[in-house]
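One protein chain omitted, others in place.
Residue numbering begins at 1 within each chain, and the chains themselves are lettered A, B, C and D in the order written.
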Amino acid sequence: MSVQILLLIGLVLFSVAAVLLKDLIKAAICLAAASLVLGILFFRMGAPYAGAFEISVVAGLITVLFMLTIALTKTGGDVAESKLARVAFPLFFILFLAVDVIVTKNLVQKIVALPAAPEAGAFGEVLWKQRTLDLVGQVCIIFAGVLAVLALFRKRSKDNDD
Amino acid sequence: MSPNLLLAPILLPAALAVFFFLVPKRVRLVREILSVAGSLVLLYLAFALFEVKTLGLKIAWLGMGIDFDLRLFHFSSFILLGLAGFLFLISLYSTVKMKDNPRVREYYAYVFLSAALANGAVLSNNFVPLVFFWEGLLLTLYGLITIGGKEANRTAVKAFIISGFCDFAMILGIGLLWSITGTLTLSEISVKPEGLAAASFILMMIGAIGKAGAMPFHTWIPDAAIDAPVTFMAFMPAAFEKLLGIYLLARITLDLFQLEARTTMSIVLMSIGALTIVLAVLMALIQKDLKKLLSFHAVSQVGYMILGIGTGIPIGIAGGIFHMINHAMYKCGLFLSAGSVEHRAGTTELKKLGGLAREMPLTAAGFTVCALAISGVWPLNGFVSKEMVFRGALETGYKVFAVAAWVGAIFTFASFLKAGHSVFFGARSQDVPKVKESPSPLVIPILILALLCITFGVYNKLPLNEFIQPILAGHVEAGAHLDFTAHALSLLNPVAGISILCLIIALGLHLHGWNRAGKKAFLASEPIHNLPVLHNLYNLSEARFFDLYEQGVKFLIGLSTVLSRAVDRPIDYFFEKVVTAVGVKLTSLFQKAHNGQYANYLAWCLAGLLAIVGIVSLVVK
Amino acid sequence: MVFLFVAVPLVVAGVLPLLGKLSKRVLPDILSNLTFLFLLVYAATAGRQIIAGGPVSQQILWFGEPVQILLGLDGLALFMLMAIALVSLCAGIFSIDYMEHYGAKANYYALFLIMVAGMNGLVLAKDLFQVYLFLEVAAVASYALVAYGLGYEELEAAFKYLLLSVVASAFVLIGVTVLFGLTGSLGFEAVGRGLQELPAGPMAALCAALFVAGFGLKAALIPFHAWLPDAHPSAPAPISAMLSGLLIKVSGIYALTRIFFSVFGLTSLLSNLLMGLGVISAVVAALLALGQKDIKRMLAYSSISQVGYIVLGIGLGTPLGILGGLFHLFNHALAKGLLFLTSGSVQMATGTRNLDEMGGLAKRMPWTAATNLVGSLSIAGVPPLGGFWSKLVIIMALVQAGRWPYAVIAVLASVLTLWYYLLIQRKAFFGKIEERWKDIREAPFWMTAATVILALLCIGVGIFFAAVLKSWVQPAADVLAQGVTAVIPRGR
Amino acid sequence: MSIETITLLTVFLPIIGSLTIPAAGLLSKPLRSLWSVLLAAATAILPLTLIPFALTGGELVIRKDLFLGLDFILVVDPLSVFMAIVSSAVGCMIVIYSIGYIHHDENQNEYYLMVLLFIGSMMGLVFSANLVFMYLFWEIIAICCWRLIGFYRLRDFVRKADKAFLVTFFGAVVMLLGFIQIYGQTHSFDLTQMRGTLIPGSAVLLILFGLFSKSATVPLHTWLPDAGVAPTTVTALLHAAVLVKIGVYAYARLFLATFQIPPLWQQIIPIMAVVSSLVAAGAAAVENDFKRLLAYSTISQIGYIFLGFAVANEAGISGSLRFILMHGLAKAGLFLCAGIVIHATHTKDIREMGGLIKTMPLTAVSFLFCAFSVIGIPPFGGFFSKFLVIMGTVKAGQVWLAAVALFTAVLTMYYLLKAFSLVFLGEAKKPAPEKTVSMVTVVTVLAVASILAGIFVAYPMKLVNIATTQISWWYR
Partner (left out) sequence: MTSTWVPYLIVAAGLLFAGIYCLLAMRNLIKLFIGVEIISKAVSLIIVATGFAKKNILVAQSLAVTFIVVEVSLVATALAIIINIYRHTKSLDIRKLSRLKG
C-alpha cells in the first residue's frame, strides 16, 4: 500500500510540475513522467494492459506529439504566464486537497456499493466479446482523429486567411 | 283610407328630392314647376290627412320592438299641415330667390329631403324611426348651410355638431326611457319624470329644444344668418325646426312624461325658456344686420314656447304651441322680407338701408305686420299667444318667469322698431341705388304669411279651437275649461295692461335711442348697448365667449390633445422605445459578458456545475 | 439489422478517402448522399418493422463468434435516427455545391459520415460508457469540421469548443465511472436497477449533477453554452446545420434524457433543475440573439434558446411535456437546419454574414428568402408550421402541470424569438435591395433543393402534425414516459 | 353541393388557390390576375349559398378528429355565415380593385398570394370551432398582414410591419395561453362542446390580450396607425374592414356564443371598450396624417363594437354585428378616398390639402357619405349600428358609458368633418384631378352601399337577428 501511496504522490507531483513549469518541454516531460507513474500504478492495480497502453501511448506517443508541436511553434511561442496564478496555485491546491479529503471520505463512506459481479476470463475476452462495441468506437475515433488531422493539414484550395 | 297613404308624405318629397338632385341644373322650368306643384300636392295631402285625423301603419323593421310605426293623430296631422304649408311658400319663394345659385340642384334636393324627413319624424310612433328621421335632418342642415358660400362651411360644421350633440343626448334619453319602460312605441309610454326618468326627460328635452334652437344650443343660428341663404333661414330655423322641436317638446311633456306644474322639471323648462327669451333678445337688440337680428329673435321666441309648455298648465301649453305656429309664420315672413330686401338692395345691413317703404311697399307692409305680430301688438296673433304664455306663467305662481317674458317683450318691440325704422322708414339711404318691388313669387309668400298673422290674431277661434284645443283635450282633467278664446283679445285685464305698458316702454326706449344717436335709427339701441356692465358682456359675447360651441370645441381639442399626449403617445412610446430599450439594454449586458475569453467561459461552466452540485447537495442529504 | 446504422457510415467513411483519389468530387458526393439516403430509408422501413413488436436489443455475430454488440432500438431511438438521417441528407445535398470551394471533399464527407456514425451509435447505445465513447466520436469529428475552413475564426472557435467539450466529457466520464463503481455495471437497465437497490443518495446525485453539467455543455444550456455561438457560425453552413440541428440534441439532450429517464428516473429535483436551466436558456439566449449582427451567430443563439424550450418540455416529465419536447426537437432540427443552410446560401452569394450589410436579398434570391421565412416562422412558433405545434404542446403541458410561470415565460420568449427572426427578415430579405447586391445570384441547384426539401418538411409537419405526432413522436415519448413511471423517484 | 362541401370549399379554395398564384404568375400576368379574381369571387359567392341554411337558425358541425384534442372542427351557424359573407365580399372587392391599383408595383405575385391567403384564413377563422385552429388561422392572417404592410419594402415600412406583427403576435400568444388555460379546465378545445362553461377571469384577461391586439384596442392599438404605410387597398379593406373585425368576431364567438364570463369582467370590458373608443377619438382629433387619422377612427369605432358585444344584450349584440358590416363598408370607403387623395396630391398631411371638392367631386361626396355613416347619421347604415349599441348599453344599465360613447360620437363628428373641411373645402392648395376611374367607381359604390344599407336596413337585419338569437343562447 505504501508503494501505492508513494506512486500516487509522485503522480501528483509530476502533474503539478507539468502545470507550473515555465518551459514547455520540461512540462511535457513531466507530463510523460506522470503518465509513466500512472502506468506503473495501473500495473500494480492489476491492469497490465492499460498500464502498458498508458506508458507506450500516452507517455510515448503523446509526448512525441507534444514535442513536435512545441518544436513547430517555437518562434514567438513564448507566452507570458501570469505570475500570480503560478504562485497562488500551491495554496489553492492544498486548500482543495484538504476539502477534497474531507468531502470524499464523507461521501464515500456513507455509501454502500453493490457487490461486484464476479469476473471471469481474460482481458482480451472481455474486451473482444463483451465490449465489442467499444472496439467499433475505437475504430471510429481513430478514423475521426486521422481524418481530422488530414483535414487540418490539407492543402487549402483557396486561401481563406484573413 | 289606406294606411299606406301615411308613407306618401315621406316618400313623395323624398322622391322629388332624388329627382331634383339628378335633374341637370339647366332644366330650370321643370324643377320650379315640379317643386311648387309637388309642394302643393303635399299641402293637399296634408289637408286630406288632417281631415282623416287618425291612421296607423306598422311595418316590422329591426325586431326587438323596433318597428316602422307611423301614427297619424290630431297633433301630428296639424304639424304636417304646417310643414306642408311652409314648404309650399318656400318653394314658391325659392323659384326666384335661388334661381341663380350654382348649387340649386342640391338646394331643392335638400329642401324636399328635409320635408320628407320632417314629415317622417312627425309621423313616427316609434323612437327608432323618429330618431332616424330626426337625425337625418342634420344632413340637410349641413348641406343647406354649405350652399351659402365660402365661409358657410364653418357654420355648417358648427350647426352639425351642435345639433348632433343634441340628437345624441336625445338618443341617450330614449335609451333610458327604453330601459325604464321596455317599449319604444311613443303612444305606449307615459311615465313620471322622476329618478332616471328625470334624466331621460332632460336628455330628450335637450334634443327637442336643441332642434328648436333654444339657448344654449342656438349659437349656430346667428352665424348661419350671415352665411347661409336667407331662404334656408326662413325654412329651417324659423319654421321647420321650430315646428319639430316644439312638437317633440310638447309630446315629451304631454304624452311621454307627465309633467306637472310647479315641479322641478317644470321649473327647469321655464328657466330655460325665460333665460332664452331675455338673453337672446338682448343680443337681438344690438344687431346691426337685419338677418342676424331676426335670427336672434328666432332664438328668443323659442323661449316663449318653452316657457309656455314648461308651465305645465293648459293655457300655458296651449300658448306655447300656438306661439310656435305663430312664430313660424311671422318669423318666416320676416326672413322672407329680409330676403326680398336683400334681393333688391343687395344688403341687409341696417346702416346701409333706409326708407325703402316707398319703393317696396308690399314687402314693407308684410314686414310691418309680421314685426308687429312678433312684438305682440293687439290684435295680431303674437299678442294672443303671448298673453296665453303670460297667463300660464303667472298661474304657476312663479311670477319671475312672467316678468322675464315681459322684459323680453319690451326689447322685442324695441328691436323691431329699430329694424323697421332703419330699413323701411326714415331717410332714404344713399348707399342703395333706386330699387323696385320684388317679383311676385317673393312677395306673395310674405303677404300670405302677413295675412295669416292677422287672421290668426283677429279670428283666433279658428286655430285655437280647431288646432290647439284638441291637442290638449286628452290631457286635462275632466271639467277643466279648455276655452282659450274667450279673453284672447281682451285688453281690459291686468295681464294685457302690463303687456301694453311694455310696448309703450319699448317705444320710449327706441325714441330715446333714436334721438341720442342723432336720428339714426340703426343706432337706436346704443344706449342699452353702452350700459356699463352690459357693454362688457356684449363685447365678450360678440367675441363668442358665451358660445358653448366655441368653448366646447376648445374643450374637445384640449381633451383630444390630452388623450393623445397623455395616453396614446405614451403607449406607443412604451412599445416603440421602452420595450426596445429594455431589450437592447439586456442584450448588450449579456453580450458584454461574452468577451471571447476562454477562461471566462470555462469559469461559467464550473460555476454552473458548482451551483448544480450545491442545489443537489442541499436537497439530497 | 440495427448495427448497420453505425457500420454503414463508418465503412463509407473509411472507403471515401481512398476513393477520393479516383474522383475528387462526384464520387464522394454520390456515395455519401446515397449513404444518408440509405439511412433514411432504412430507418423509415426496416427500423419501423424492427420495433413493431416493441423495443429490441440486438446482439450480432462477429466472424461467427457470438460477441456483444448490444444496440437498442426503440421508439425514441428510431425517432432520433430519422431526424439524424433527414437533416444529414439535406445537409449532404447542400454540401454538393456548397463545399466546392473548401476542397478535399472526400475528407469532408468522411468526417461528416463519422459524425453521423457517432451520433447513430450514441442513439443506439445501451451502455453508459458507449454513450460517452460515441459522444467523443461525434465530437472529434465536429472539432475538425468546425475548423474545416481553416480561417482564424474557425480555428479559434474550434479550439475553444474543443477545450470546453473536453472538460464536459471528463465530467461525463467521471459520472459514468462512479456509477460503474456504485452498481458494478454499465448497461442502462442494470445501472437503473442497481440504483434502485442502493440507498446511494449523495453519490448518485453527484453523478446526476455531473451529467447535467456535462451533457448540458454539449446541449449548450446556459451557462454551459459559451462555445456554441462561436463554433456553430464558424463551421461551413451544412455543418452548422448538423451541429445546431442535430449534434447538440443528440449528444446533449438525447443523452441527458435517456440517462435521466431510463437510468436515474426523473425526480422532482432533476425535473426542476432541467426546467430551470431550460427556461433560463430560452430567455437569455433569445435576448442575446436579439443583439447579433452576424446572421449565423444569431441563429446559433437561437439554437440555445430553442434547446431551452426542448429541455423545458422534456424536463417537465409529464407525457405531454415529453411529447412536446421531442416534437420540438424534431421541428427545431428541421427548421434550424434549414436556416443555417439558407444562411450558407446567403453567405455564398454575398460573401458576408453581417446582417447590416445585407438588404432586400429576396429580390435576387427568392427561393432562399422564402425557405428562410418558413424556417424562421417555424422556430418562432407561428402556425401552421411545425414549430407552432410543438411549442403549443409544450405550453399545454406546462399549463396542465400547473407550471404557470414557466408557461408565461415560454410564451414571452417566443415573442422575443419572433422579434429577432423578424430582424433577420427585415435586414436580410424583406426590404429594398441594396445597390451592391443587384447582381448576386440565387444559390445553385442542389443547395436550393436541400433548402426547399427542408422547408416543405417544415410545412408538411405543420399541416400533418397529427400524423407525425401519432406515428413518430408518440412512440418515442412513450419510451421516456414509461421510464418515468418505471423508476421510483428519489430525492425530494 | 352539401353544406359541408360548400364550407370546406370556402375555407380551402382560397388557401390552396393562393399557393397556385405564383405559378400562375410565372405563366402570365393577366392570367394570374384573372385567376385571383376568380378565386376571390368564388370565395365571396360560396358563403352566400349558405344563407338559406343560416336563416333556419341551424348549426352544422364538421369534424375531423386529429390528436390531443387538436381536432379540426368547423361550425356553420348564422354568426359564422354572416361574418363569412361580410369579409369575403369585402375581400373580393379588394382583389378586383387591386388589379388596377397594384399593377405598377413589384412583387405582385406575393401580393395576390397574401391577399388570398388572408381571405382564406379569414374564412377558416370564421368557421373554426376549435380554439387552436382559430389561433392558427389568426396567425396566418398576421403573417399575411405583415407581408402586406411591408409591401413597399422601404426600411421604415418594414419596421412598422414588424411592429404590427410583433404586437399582434404577442397578444395572440398570450391569448393562446388563455385558450390553454381553458383546456386545462375542460380538457377540450372544442367550442361546440363547451357552451355555457364558466371560464375564470384570468383566462378572460389572457384572451382579451389577443382580441385587443388584433382589433387594435387601447392599449395594444398603436400598430394600426403605423400600419398605414401599406398599400391603400390593404389598409382600407384588410385593416379597416376585415382584419380588425377578427378580434370582435372572436369576442362574439368566445364570450357570447360559447363561454360565460365572470360578472366582474362583464363590468370591466365595456369600460375598456369605451376608454379605447374615447382615447382613439382624441388621438384622431389631433392627427394630421390622413391615413393615421382614419386608422385612429377605426380604433375608436372598434371600441363601439366591443361595447355592444360586451353589454351582451340583444340590442347591443345585434348593433355590433351590424356595426361590423356598416363600418366595413364605410371605413373602407374612407380609406379608399384617402388613397385617391394621397395618390393625387402626394402628401398625407391634411393641412397641405384643400379645396379638392372642385376637382374631385365624386371622391369628396363619397368621403362625406362614408364619414356620415361612420359618425352614425341616418339614413346611413352606421346610424343603426351605433344607435343599437348605445341602446344596448343604456339598457344594460351603463348609462355613463353610453354617455361617454355618445360624447365620443361627437368627437368623431368633429374630427371627420374637420378632415373633410380641410381636405375638400376651402382654398385649393394642390389641385389634382380624379384620374383613375376604377378607384372612384369603387369608392362611389361603397358610399352608395353605405346609404343603401341604411335605407334598406331590414334586409341584413334578418340574418343579424337570427345570429343574435343564436349567440345569446342564455336567453333561451
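Note that a residue touches a chain if its C-beta (ideal position, glycine included) is under 8 Å from a C-beta of that chain, and two chains touch if they have at least 3 such contacts.
The structure presented is a predicted model; accordingly, all values stated were derived computationally and were not measured.
Taking every chain of the complex into account, the chain not shown here touches A, B, C. Annotation for chain A: contacts to the undisplayed chain at residues 4-5, 8, 11-12, 15-16, 18-19, 24, 27-28, 31, 34-35, 38, 41-42, 45-47, 49-50, 53-54, 57-58, 61-62, 65-66, 68-70, 72-73, 75-77, 79-82, 85-86, 89, 92-93, 96-97, 100-101, 104-105, 108-109, 111, 113, 116-117, 119, 121-123, 126-127, 130-131, 134, 137-138, 141-142, 144-146, 148-149, 152-153, 161. Hidden from this view is one chain, which touches chain C at 129, 133, 136, 140, 143-144, 147, 150-153, 155-160, 162-163, 166-167, 170, 173-174, 177-178, 180-181, 184, 186, 229-230, 234, 291-292, 297. Annotation for chain B: contacts to the undisplayed chain at residues 591, 594-599, 602-603, 606.
Please note the rule applied: only the chains that are shown with their structure count from here on.
Across the two interfaces under comparison, B-D and C-D, the one joined by more C-beta contacts turns out to be B-D. Taking the mean of the C-alpha atoms as each chain's centre, chain B and chain D sit 37 Å apart. Distance from the chain C centre to the chain D centre is 43 Å, each centre being the mean of its Cα atoms.
In chain C, the positions touching at least two other chains are 202, 206, 419.
Listing the residues of chain B that touch chain D in their complex gives 60-64, 128, 131-133, 135-136, 138-139, 146, 153-154, 157, 160-161, 164-165, 168-169, 171-172, 174-176, 178-179, 196, 199, 553, 556-557, 559-564, 567-568, 571-572, 575-576. The touching residues of chain C, counted against chain A in their complex, run 6-7, 10, 13-14, 17, 62, 65-71, 101-104, 107-108, 110-111, 114-115, 117-118, 121, 125, 127, 129-130, 133-134, 136-137, 140-141, 143-145, 147-153, 181-185, 194, 197-200, 202-203, 206.
Across the interface of their complex, chain C is touched by residues 583-584, 586-588, 590-591, 594, 596, 598, 600-602, 604-605, 607-609, 612-613, 615-617, 619-621 of chain B.
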